[in-house]
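In this view, the complex is presented without one of its protein chains, the others remaining in place.
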Amino acid sequence: MNWESWSAFWDMGGRGFFVWGSYGALLIAVVAELLSLRSARKAAIRSLHDDHETL
Amino acid sequence: MARTEQQSNDKFAGRWFWRYAAPAAFYPLAGKIEKIGWVLAVVLAAIGLYMGFFVAPTDATQGEVYRVIFIHVPAAWMTMVIYLAMAFWAGTGLVLGTRLSFMMSHALAPTGAIMAVVALWTGSLWGRPTWGTYWVWDARITSTLILFFLYVGYMALSAAFDDKKKGDRASALIALVGAINVPIIYFSVKWWTTLHQGSSVRPGSSSMATTMLWAMLIMTFAFWAYCVAAAMHRLRTQIIEREAGAAWLDGATK
Amino acid sequence: MSLRAATGAVFRREMQLFARRKSDWANPIVFFLIVCSLFPFAVGSESEKLKLIGIGVIFVGALLASMLSLPRLFEEDARDGSLELMLASSEPLAVLILARITALSLGLGAALTVATPVFALFYALPFDVAGMLALSVALAVPTLLLIGAIAAALLVSARGGAILTAVLVLPLTIPTLIFGAGAALRVLNGQSPVAELALQGAFLLLALALCPLAAAAALKISTD
Amino acid sequence: MSLRAATGAVFRREMQLFARRKSDWANPIVFFLIVCSLFPFAVGSESEKLKLIGIGVIFVGALLASMLSLPRLFEEDARDGSLELMLASSEPLAVLILARITALSLGLGAALTVATPVFALFYALPFDVAGMLALSVALAVPTLLLIGAIAAALLVSARGGAILTAVLVLPLTIPTLIFGAGAALRVLNGQSPVAELALQGAFLLLALALCPLAAAAALKISTD
Amino acid sequence: MYCGYCVGLGGLQGARGFVNPCSSLRLEALAAERGGKAVFTDVSVNVEARTLLRVLGPNGAGKTTLLRILAGLGAPSAGSVQWRAPDDSERSPNEAAMFAGHANAMNEALTVAENLSYAAALAGIDCTPMNLRRALTQLGVEKLINRRFGSLSQGQRKRASLARLLLRAQAGERAWLLDEPFVALDTDTQAQLAALIGEELAAGAIVVLTSHQAVAINAPKMQELML
Partner (left out) sequence: MYCGYCVGLGGLQGARGFVNPCSSLRLEALAAERGGKAVFTDVSVNVEARTLLRVLGPNGAGKTTLLRILAGLGAPSAGSVQWRAPDDSERSPNEAAMFAGHANAMNEALTVAENLSYAAALAGIDCTPMNLRRALTQLGVEKLINRRFGSLSQGQRKRASLARLLLRAQAGERAWLLDEPFVALDTDTQAQLAALIGEELAAGAIVVLTSHQAVAINAPKMQELML
């Protein structure tokens, strides 16, 4: 095991900002992409059924 | 002139490729691939991150900060791989006239651009403690930035057409033009960095422990799985948008 | 024979337009001049500083000026319908496009090339550097117009305007920029610019070979 | 009350358009990013040089990006006829134009302001300079859009495009450029930027008072 | 569909705060120029409420030019245009009339509802969701209310943009200035629009119309103006 404690883990040998800044950005990017995927799908299905009504 | 899908279908009738070139046939298959992708991404990321943070040792020269590598390198690789895949499908679409090929390249582009941003961001954060600066005009870095521009140009162009079909073909062409330019740009930038060498610190390569390497490889596969799943999801959304009115969709989306 | 007649007609018409409408080449020059003169305001006017940035500013200014002239290639023709004459012609479209780009390169390229050494003096650059910069610009403008023609052709039927053209074209011009400005930098540093000039020439030849074909395909896509 | 309703509607519509068409603000930002990253290729990547030109390049880049967004103000509306709704309204045209420019300034200005400090990293600028530069850009973009609206209104019915807009607008923005870049330069040199900021604010107020009236007059001239 | 204000109660304050819903229109010795050349001169005409004014003339005679002047979009080179309320007070063109020209005046990126409420706000109309829905229903396109305008077919677009005319709080309240309104409409929609024009006239409005097509309109009163 590399880490003595959780605080050592978060500290990353004094480079926590850089390491967690990177992983955090990845997390934000992934979450944002997933949300946009989901909202795009919802919008597509909604307009699909709208179309059916007007046809 | 590109052949139309109808003509192509006649000519190649019966081959598996053409069977799945029809959106209706590919829709369920894409759904299955997507599901497998999500599962693999989560499982592999869990294993890779565990190995990266808890098994792989501290790097002798860089300390803990090197752990950025487990996401930086996969993201950088995906940036390039996705661009190639995108250009490949764009070319296929232009040559064979299959709708699904264009949809495939549209589905890949946003994920590729996001990967470029992740590679640039993580690289910058890594650069500060290792090279003392967030940004260096290094060949590899600069090419990633330009690749990001090419992604954005592709997406902006396809959004600029009201006529979807035109947008498909136009952006496919620009994807191919970009793909031809990528190596030219890479070597030009490389030449340029040697021309201006001196002040900037150059990325050194450190020999890696095998556990580090394994963690990185597993994370790379996790990124692959994620990108495939995201692209398949986007592809299915596009099929829904574009095939509106087709009878088979009613059952598929209920 | 008929191909020669058609190409000749395209080229001649472009030249007539240049002669008839002074603003077609005057505006890009003025734009170039303005961009070049903005930087001293923002950077400060010490000649040492200016010398450092001069080459870059002038080269980027020339790139932007020729990029903003790109709509001239097909936009007006698409509006008044004369683009269809070119599209309907039985002569190869790529050759006709090449004739157009050649004419535009000669007109715009000559104007920018002549203006370059003048602006170089603003930036306190020595004569030999100014000359080399003019040569670089003369080689770079046709390359940029060739690459840009693809984007201009695609955007004939799209919304987006100058800014989208720039987003599509500028990244592709980075190699030209590197070697174009590089040649002048070499001269500034007392080195030989031959390698850079050779590479610029190679890019121009490559663009000559590929871009008209791509632009023709693009035009067919966007006017279909 | 009806004036409030009309101005509110103009402002809201502009914001809806921003939300609906991501490319309206994404493309200018990418253009800005590309222009900022062109200069190092032409000037060299030594951080000392870059620091020198960084402020100027970023400021000019922001100016060009907002200038190239100007057609968005009236061009599309003129094409689809909705400009006539604004012209026919009994509310004062200048106020309606001001609402539009305000919305565009908020959208584009915010995007450019957020992007500025990031790009400052390319040029190895320290954090405090990056912050001041962002503030300067935030003040300069509305000023530029206000001045530019006059040109955009005049060019609604003219041929000439982006390059003519640039030729008309850029010279008028030189004071903004001098003091905007000046404020950041002061911080870089460890001095106080208060005077420059005050002047920038004064320009903005002056533009706010005069430009909408001039743009309204220009729009009436060019659509008559 | 009878406009009480107009005929009997001119000048009386309406229930929802509306004054003088109908107008009359007077052109005096009107002349116009385009690009420095006279298009028409000395046009004088007097139009009362409930009247259909057909503007006739060949291409380039200045019909569009005239309608734009009536809408306050252009200035005459001589003469005057006066919109008057029944109590003879003057009204601005924007309060008195709505103009529908060749273009749809709808942005393709916005929804039908967003476009229409923008148009209403600029015309000084207080556009309630109910008004909006009613207007679209009258044209048979209420289902499209939240669709992006750019995603509609040509016919749907034309109908949705005509709904702008029906947003007024009360029928007959405003004059309609229609420049070639039947262009690009199929015969059903042409008839429907003609009926709407008829109703608006009956409710007290003035309608000024240019059209190269001969569509029958049931008008209480009719005048013609040859340019």
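For clarity, chains are labelled A, B, C, D and E in written order, and residue numbers in each chain start from 1.
Simple rule for what comes next: a residue touches a chain if its C-beta (ideal position, glycine included) is under 8 Å from a C-beta of that chain, and two chains touch if they have at least 3 such contacts.
These numbers come from a predicted model, not from an experiment.
Not every partner is drawn; the one left out touches chain B at residues 1, 4, 6-7, 163-166, 242. For chain C, the residues touching the absent chain in the complete assembly are 2, 5-6, 8-10, 12-13, 16-17, 20-21, 76-77, 79-82, 84-91, 96, 223-224.
By definition in this document, only the chains that are shown with their structure count from here on.
With steps allowed only between chains in touch, the distance from chain A over to chain D comes to 2. Chain D has its Cα centroid 26 Å from the Cα centroid of chain C. Averaged Cα coordinates give chain B a centre that lies 32 Å from the centre of chain C.
Counting partner chains per residue, chain E shows two or more touched chains at residues 108. Multi-chain contact residues of chain A (touching two or more other chains): 47.
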